[in-house]
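Omission of a single protein chain aside, the complex is shown with its protein chains in their original locations.
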Amino acid sequence: MEYILQQFINALSFGAEYALLALGLAIVFSVMGLVNFAHGEVIAIGGYTMVAFATLVTANPWIIILGSVVAAALTSVLLERVAFRPVRYADPTTGLLTAFGVSIVLQNLFLLFVSPRPIAVTSLYFLDVPVDLFGIRISSLQLFETLATLVVIVALTLFLKRTIWGLAMQGASLDFQMVRLMGIRANRVFALAFLISGLLAGLACIFIMARRGSVDPHLGFNPVLMAFVACVVGGFGSLPGAVLGGFLLGIVQVAMLVLLPQEYGGMKDAFVFGIIALILVWRPNGILSPPVEKGDKV
Amino acid sequence: MPRPPTMLDISDLKVFYGPIEAVHGISLCVPEGQCVTLLGPNGAGKSSTISAICGTVKTSGSVKFLGQDLANTDVEDRVRAGISVSPEGRRVFSNLSVEANLLLGAGIRRDRDAIRADIERWFRTFPILGDRRRQMAGTLSGGEQQMLAIARALMSKPRILLLDEPSLGLAPRIVSQIFEMIEQLKQDGMTILLVEQNARQALRISDYAYLLNTGTIQAEGPASSFGQNDELMAKLTGLG
Partner (left out) sequence: MTLSPTQRRGLIGAALLSAVLIAIGVLATYFGSRYQIRIVYGAYVNLLVVIGLQIFMGNARITNLSHSAFMGIGAYVAAICVTPAATKAISLPAAPFGLNAFSLDPVTSAIIAIAITALITALVGLFIVRMTPIGATIASLAVLVIIHSIFLFRTDIFKGNQAFFGIPQVFSLTSIIVVAVIVVVLARGFRESRWGVQLRASADDETGAAAMGVNVARLRLIAWILSGIVLAIAGISYAYFLGTISARPFYFNHVFLTLAMLILGGMRTVTGAVLGTFVISFGLEVVRWLETGPVVVGIDLPEVLGLSGVVLGLVIVLTMAFRPQGIMGDREIEDIFSKTK
């Protein structure tokens, strides 16, 4: 029983992290149809900012955290401005390839100007302490992660439903030109989508760094791959889909760890991606695929 | 009778889709407080003209609004200057509630209380929309969506309203209702550029009309004289 509960909490916290990452991809995709593979590098920027702050500025972990979130958010907005604006109204494939290009450039800039080796950041270890909950021992980090994701989901929902900018972003996911015909500035909607995405990347960065304790140029690769998978499963562009996909992925992964015999451990990814491929065969556009009428995005 | 000042002045307008020219240098003007109708069959270039005024297509020639040339004005800034559109196909945000659609229509305004009051006023004008304020706009009937689209366009408090085929695909009873609404707007002083295939109804409420075909203006004149030209009317209603 305890074992099951333990694994359930594992699945929940994995799922929470994937949901957080997936939301970062989904919010940009819903507005401009861009699969932003550079999201992972935004997370890495957050990690490197932690290094910079910890070695150059302060040992105060809260300031370090704040700094990394702000850096991630700014980077995301900057990327929209310099790299994604030219392909704003292009087809999804052009956007995807651009994002891959940006991702490669940033990774290699880290290699070139920082270091190919991992750099340790110890400031966040305090987030990860064992706690006893309902008689089982779990990491406080898992708790924080799940809570943070829940808070994000609630906040994002309120933002989307209650503010004019939230409504504009939802409208834009269906018919961007019509939003412009309401006099709402396209540039701001795009910037806002990237800002939110960057904030989510910053938040995810905190948890990733607290667990790994180090940053290297490829820090963002696996997280973004998982986020991508979660979005695909949930339905690309659907925010509820991203959350659903994230949690589903968490469950599948933990289930694979629990159910697969030890010696098949290395095949986990193959099985996970195999399941993904099957879901795509069943529902080519994901489980909660958003409406398809996109309007002419001119 | 002194002519009212011109609000929208279009001259030698050409519209391009890639290498294809859809409108071949037309000129027309909409005086303040009047309703001007663009008549013509499918593919005549009516909607392209509306898009050109909104700034969503590539054009040459000049579109002047209140004396200002709009050539270098973005789509968004045209709305802010006072041009609002109820587009062809209505294009309500089907994934948002009726109320949210109206709120977005007022996206450029900052007077929250007045926005609220305007929304309530629309819900009194169209009780059916009021009853469905929380419903997704995509679940409305075609006629309801058209009313919502016009109401949404008016939420930005425009100086001129562009209506692209408001009666398209609607039942005759609903069409009459829509035209009553447009007439009421005109009486309230709104300047309107109406694109229609339903010539008779449109001419009844218009001051002036242009007939567009294959991208050029074939005839123009006061709406009343258009209505008396039997030959032309036969052609128009035949087309419509």
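Quick notes on this structure:
Which chain is which? They are A and B, in the order written, and residues in each are numbered from 1.
Everything below uses one rule, namely that a contact is a pair of C-beta atoms (placed from the backbone, for glycine too) under 8 Å apart; a residue touches a chain by one contact, two chains touch by 3 or more.
As the structure is a computational prediction, the values presented were derived from the model and not from experiment.
By the touch rule given at the top, the unshown chain touches A in the complete complex. In the complete assembly, the contact with the undisplayed chain comes from A:A83, out of A:L5, A:V70, A:A83 or A:I136. Annotation: of A:L5, A:A52 or A:L97, A:L97 touches the absent chain (contact as defined above). Among A:V51, A:V152, A:V232 or A:L288, the one in contact with the hidden chain is A:V232. The set of subunit A residues touching the chain not shown comprises 35, 83, 86-87, 90, 92-94, 96-98, 100-109, 111-112, 116, 225, 228-229, 232, 236, 264, 266-267, 269-270, 273-274, 276-277, 280-281, 284-285.
By our rule, only the chains that are shown with their structure count from here on.
Distance between chain centres (mean CA atoms), subunit A to subunit B: 42 Å. Subunit A makes touch with subunit B in their complex at residues 164, 167-168, 170-171, 173-175, 177-186, 290-291, 293, 295, 298. Interface residues of subunit B facing subunit A in the complex, by the touch rule stated above, are 54, 56-57, 75-76, 79-80, 84-85, 87, 91, 93-96, 100, 103-105, 107-108, 138, 152, 156.
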